[in-house]
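First the structure, then my questions, so here it is.
One protein chain is absent from this view; the other protein chains keep their places.
Here the chain labels run A and B in written order, and each chain numbers its own residues starting at 1.
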Amino acid sequence: MSKAVLVDVTKCYGCGACTVACKLWNGKEYDDAKKPTVGEKAQLTDINWTVVSKHKVTDASGKTVWRFAKKQCLHCEEPACASSCLVGALRKTEEGPVVYYPDLCVGCRYCMIACPFGIPKYEWDKSFPEVSKCQMCSSRLAKNEAPACVSVCPNGVMKFGDSEQILKEARATIASDKRYIKHIYGEKEAGGTAWMYISDQPFEKLGFKTAVKNQSLPEYTWKIINKIPAALVVWGGILTGVYMITNRRNAVKSSKNNENKGGKS
Amino acid sequence: MIRINSNITFKMTGFRKLLMLFSGIFFVLVFYRFAVGLSITNLSDAWPWGLWTVIDVKLGIALAAGGFTTAGIYYVLGIKKIESVVKPAILTAWLGYCMVALGLLVDLGRWYGFWHPIVSWGHHSVMFELYMCVLLYTIVLTAEFAPIFFDGIGFKRTAKFFVGLTGFLVIAGIVLSTMHQSSLGSMYVLMAGRLDQLWWTMALPILYFSSAVAVGPAVVTCESALSGKTYNHEWDNEAMPFLAKWSGYVLSFYFVVRIIDLIVRGQLGRLFTTFDAQTFMCLLELIIGSVLPLFFFWSYNMSGKFMDKKMAVRNAIFIILGVVLNRTNVVITGMWKSAGTGYFPSTQEILITVGLTSFGILVYLFISENFGVFTPHGAEDEDVSVRSGVGASGVPTT
Partner (left out) sequence: MEKSNGKTGAVSRRTFLKGVTGAGLTGAAAALTGCKSTGKPAGGTGWTPQQYNVPENWPVQVRGRVPIDPENPSIVRDDKKCILCGQCIEACNKVQSVQGYYELPIKDDITCVNCGQCSLWCPTAAISERDDVDKVITALKDKNLHVIVQTAPATRVAVGEEFGLPPGSIIEGKMVAALKKMGFHGVFDTNFTADLTIMEEGTELVTRVKNALAGGHGGGEGGHHAPMALPQFTSCSPGWVKFCEYFYPDLLEHMSTCKSPQQMLGALAKTYYAKKKGIDPAKIVSVSIMPCTAKKFEAARPEMNSAGIKNGNAKMIDVDYALTTRELAKMMKIFRIDLTTLKDQHYDNIMGEGTGAAVIFGTTGGVMEAAIRSGYFLLTGQNPPELLFNLEPVRGLQGVKKASLNVPGVGELRVAISHGLGNARVLLDQLREDKKNHREPRFHFIEFMSCPGGCIGGGGQPRTALPPSDAVRQARLDSLYTMDAKMYKKRLSHENKEVQQIYTEFLGKPNSELAHQLLHTKYTDRGSQLTAKKKA
């Protein structure tokens, strides 16, 4: 059963417990000066798998309100990163997480370019670098535990559960409360993600990429890749045919040198 | 002059010394980079790919397209008049791919795992397809180049054996090239929403492949002009106009597809209505890479003028510049907005690219001077074919 998390942006007061839980659970270092985890300058980085970014939003009535958006890998249903990986070092698991296996990785960084959300980060300053992104605590999920960040939230900002149930709840919440934007970020983005967001402020004001297409990205490539075997055979056949014809013609010209260029058929 | 033995020599000039210096720097930097990682680059999370990807990989492969195109024209289509360029083209391609492989190795964050794709297949990945094709094609090119090499060092029989494989190798080479030249484009299909609409299209693989087929002969043309100067060869008045025509027609096809694609996706208007870095670079790319060379080509073609060296080389340069601009635009310009920040390569990045290129040129010079790449070999080719049949049973398996 695929798991999902619903983040209700309105409930977050920016304590950053989730970011600490992430660091504790994943043994990541801190760099408050250069790579803060909470606040206006918070950015996902190699050591920050999740951050809480602060946004001063001017709401409809002209008042400025603070909103905190918890960011991490969204764990796409059809992840572009996994589809881009030439060694299968990124894999979508049945439980939902998109997991990275560093032992397989060759470090081409295609996943970083491929991700529509710009999630995978890189350990640029290491000799043996890894791609770095949230694993949705896959080992905790395997034990039926919620991701660390979800577990520690004092306000229940994040709800963890079966994806259908979560989506249902999200829909119910935004339908029943008129403060919410009528949009579930992650329901359709990039073909749907395991992490979904609801908010009372527009998502583009909370640092979410809203230009992301609703279509699953791997589908684009797959449309091309699935034609390769056929193209391979047809193209190879045509070339062989032309080659043979050319060779025959040459053979007529000089009859003695045709034996080693026999065609295939 | 460096003399290794009576047969193998290498002439020293100031330019070559400079190349050697750059190559030396390259190797030192590469070791340093392997030790300290990619921190010597200006690459960042916003710019995971930069100069190396543009030049060492994307351009390297595109410009080495001369190998499979000339081989295809010569062997498959049987256009014998371009014979004089086939060997140098294959040498260039082989060297190009070796340099690409080396460049890629430097670019890989976990370079020591470069062999992983062979045993762990990410078959959904365009990159996997690219990797496999480049790997196999480099092997194919090596085999294609082998006769020249073995001939040069006197292993005639081994050379014969490889000549015997030519047919298979050429076809395999074309198929593999078709796949990976287009894959370089397909790679960016996944960047839907990130890559600027001026470049993102489902037609990327077609555009990449056709531009590679156009630029391959153009590179061969320039190379021939340069080597002609260095080695006092005569301009091949049969082969070169043919290549120029070939490039012209293929480029016409490319340009038509490109423009239609822009029109269909409603992007053409933007080129003339908005002015920003993206539209400027796109216009530059289209004008230099397509409009100018096509204008010259078609004006010569329609008026039935003979395509002389000047015209052929000029057009080739335009086409090459166009491809350089196109690949740079896809990797850098088109990603600029979605990256959010700027990128300029670090000195080390530039030195490694310059060094790699210098090293490639040195090896090219060394091989072409010692392995009879430019000797006219119409008769010899037939000669070898004859002997290959005879000597095949005696080939030592290595």
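Following the convention adopted for this analysis, contacts are C-beta pairs under 8 Å (C-beta built on N, C-alpha and C of every residue); 3 or more make two chains touch, one makes a residue touch a chain.
Just so we're clear, the structure is a prediction, and the values are computed from it rather than from any experiment.
Set against the missing chain, the residues A:2, A:26 or A:250 yield one that touches it, A:26.
For the options A:99, A:212 or A:225, the residue in contact with the chain missing from this view is A:99. In the complete complex, the residue from B:10, B:114 or B:168 that touches the missing chain is B:168. Hidden from this view is one chain, which touches chain A at 9-17, 19-21, 23-27, 30, 32, 37-39, 49, 56, 63-67, 88-89, 91, 99-104, 130, 132, 134-135, 137-140, 143-146, 148, 151-155, 159-161, 200, 236, 260, 262, 264-265.
Just so we're on the same page, only the chains that are shown with their structure count from here on.
Here the spacing of chain A and chain B, counted between their Cα centres, is 33 Å. Residues of chain A touching chain B in their complex: 44-46, 80, 82-89, 104-110, 112-114, 116, 118, 121-130, 211-213, 215, 217-218, 220-225, 228, 231-232, 235-236, 239-240, 242-243, 246-247, 249-250, 254, 256-257, 259-263. Residues 34-39, 41, 43-46, 48-49, 72, 75-78, 107-111, 113-114, 116-117, 120-122, 124-131, 163-164, 166-167, 170-171, 174-175, 178-179, 186-187, 189-194, 202, 205, 335, 338, 382, 385-386, 388-389, 392 of chain B touch chain A in their complex.
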